[in-house]
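Structure in structure tokens, see below.
Of the protein chains in this complex, all but one are displayed in their positions.
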Amino acid sequence: MELNADRFAKDSWLSAFDPRVKLLCFLSLAVVIALLTGTEVLLLALAFVLSLAAVSRVPPSHLARGYAMAFPFIAAASLALLFTSGTGNALNMGLRVSASVLLLLVLVSSTPFMDVLWALRWFKLPSVLSDMIMFTYRFIFVILDESGRMRLARSSRGFRGGRSLLDGEAFKVLSNTIGMIFLRSYRRADRVYLALLSRGYDGRVRSLGGHRLRFRDAGMGLAFLIIGALALTQQMGWYVWW
Amino acid sequence: MDPIVVGLGWAIALPIVAWAVHRLRQNLDERVVPFMAILAAGIFVAQMLNFPVAMGTTGHLIGATLAVALLGLYGGIVVMTTILTIQCLVFGDGGLTALGLNLLNMAVVAPLVAYGLLRLTRKGLNRWNGLGVPLAAWASVLAAALSCGAQLALSYTLSGGSYGIEPLLSLPAMGIYHAIIGIGEALITSGVVLFLSRVAPETLEFGIRAEEAKA
Amino acid sequence: MVISLRGVSFEYPGRIRALENVDLQLKEGERVALVGPNGAGKSTLLHLMAALDFAKEGEVWIAGKKVERRGAAEARKQVGFLFQDPDDQVFMPSVYEDVAFGPLNMGLPEEEVRARVDRALEAVGAAHLAKRVPQNLSLGEKKRVAMAGLLSMSPPVLLLDEPTANLDPQGRRDLVNVLMGLKQSMVIATHDLTVAFELADRAIVLKGRVLFDGTFRELMRRPEVLKEANLELPSFSRLMMMYKQHLNADFEPPLTVEEALEILKARR
Partner (left out) sequence: MVISLRGVSFEYPGRIRALENVDLQLKEGERVALVGPNGAGKSTLLHLMAALDFAKEGEVWIAGKKVERRGAAEARKQVGFLFQDPDDQVFMPSVYEDVAFGPLNMGLPEEEVRARVDRALEAVGAAHLAKRVPQNLSLGEKKRVAMAGLLSMSPPVLLLDEPTANLDPQGRRDLVNVLMGLKQSMVIATHDLTVAFELADRAIVLKGRVLFDGTFRELMRRPEVLKEANLELPSFSRLMMMYKQHLNADFEPPLTVEEALEILKARR
């Protein structure tokens, strides 16, 4: 299972922007997109998102993989509408969800996770939550690691699982496995956390070369503002001649 | 989902999450932080794995009951909030608009129902064990699903069909499907709790301690 | 030939090239020490030899069969693997069950399994830990348990990644004695040359590619290889070499303490 969201973040053209501005821009646009109902504006929004994806230099295949993971939900939502309220609504639903999913994908794959966290902290997200997010994110890798190692260790000692889940023996193995992965990971997590405390961690992660607002951040803000305003005014019907 | 429903979701979920965060912060033992985080990470990973339930259907763990059983109500809410936020940040899962409602269903409704049932069934039974855990797990899944179904229905009615799903379809569909999936949740949750009570009983104490601190 | 590698190269994601064109044969009953600096690719190589990972270039043969991703389970039955980090290895809820895991998977009768587990725990000095939860052990204790989990299976080939790291000196000595008593082929990746000298007949020096493959005595005559591979003679050997320089005498670096003693005695 691949979960390395930071893989392309450092090389992305978008990573040079201040994460606070980026987060604000992207999230506001996501809200705007959620409000749109016209096919044309949705297409406009989607086009903007796609061009963002293009300039971000995140490999399209990576975005495509993320999109494919979300696709069942998108399809399900649209299909449900197809049968209950017609093609137009279904198409709009598909466009809307696609645009917002892609938008978030571009955001997260072009921003190092630590930067997102830093921005969230700057926006005064309670430290319990930002801590939890950081550690949980890190520990997800611990768990994937531990379960991968466990699988290797098991198979190197001749274990071959893979029977159906509903017989008692297999259920025992499964809950045993989950429990063991959990316990191993907890032991590890505990030590990882202690190691951080001993290096002076106090609930705040500082980073080298902190971010400063620059001209280009203003540029990004402006671009998003224009697109957002355009879409919203169109949605409200202020210029129907579109 | 209709924007009004989405807004409503945020409006209900946020204060409750904020309240849980506030209460949790009042008595936070530093040993609990890694435990909460690893639990959140564990549930996150478990949510990515599908398990076969019956008749060809698959489901995945929600984990709210597991979190509440191990950490108490506030911890449970915070853990579920964390999971949903990361899903949103890492996968762009469902996007930001879905986050408000997801929070409501899985980080508020499910933990509250689980907590209520765990408290109700605990008397006379062996602390968090016994029947309470599977029952709470099953019910919390059902409750979250019904809450989601209700939102779909409400969206449909409010928007006149541009969002959501017709009530006659959404409620029973969500209800029946998740009544089945809930069985998987119940089995896995009890399995994990039993396992931990055997090999690492001290981890079960975080929730009990949180309980006592509140009382 | 129990295991043989032909032109094997290996790359980790992110273009990190860990192995470059490695050729290597392990003969029946042979004991080989795999040495080299940190990051030389020793663990990677052992993973390939255990069919736990797969080379994109080159071929790995185990017990006369070419290793493929599918059917790796068959190949894995031939080799026992000791992970460098024992945390990777122990996973059952009790030490006893953990050591019994392998033999049970081999389908042995219960009595036999119990006998093997007892013997293995005894051999690594961990009999008193049988009832403990493996995750709660000290690192050295975990290492012993992990080793017991291998010994209880006694597979035809043993691949040991740093078996003596984190063991106390007595534990190290006991382990060396246990391993010396085994007839299996084994490859031991280690930074502890004293252990390598005692255990192995043959040294392979790795640093991405194979720098040297031969006996330790030959290796001792190749200071440039030792230097390139960050190796250093064990302390008694170093002492003898310094003494030799002082004496202006001529003898080969001794490989064991006993050998060194003989040289000293002869000097008198």
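Which chain is which? They are A, B and C, in the order written, and residues in each are numbered from 1.
Basically, a contact is a pair of C-beta atoms (placed from the backbone, for glycine too) under 8 Å apart; a residue touches a chain by one contact, two chains touch by 3 or more.
None of these values were measured; they are calculated from a predicted model.
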Absent-chain contact - pick from A:Ala47, A:Ala75, A:Leu197 or A:Ala218: A:Leu197
Option from C:Trp61, C:Phe216 or C:Tyr243 whose C-beta touches the chain left out: C:Tyr243
Where the unshown chain meets chain C, residue by residue: 12, 14, 16, 36-39, 43, 84-85, 87, 132-133, 136-141, 143-144, 162, 165-173, 191, 193-194, 229-232, 234-236, 238-239, 242-243, 246-247, 257, 260-261, 264-265, 268
Interface with the unshown chain - residue positions in chain A: 6, 112-114, 138, 141, 145, 188, 191-192, 194-202, 205-209
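Heads up, the rule we're going with is that only the chains that are shown with their structure count from here on.
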Winner on C-beta contact pairs when A-C is weighed against A-B: A-B
Chain centre separation in whole Å, for chain B relative to chain A (CA means): 20
For chain A, residues contacting two or more additional chains: 176, 179-180, 183
Chain B residues counted as touching two or more neighbouring chains: 195, 199-200
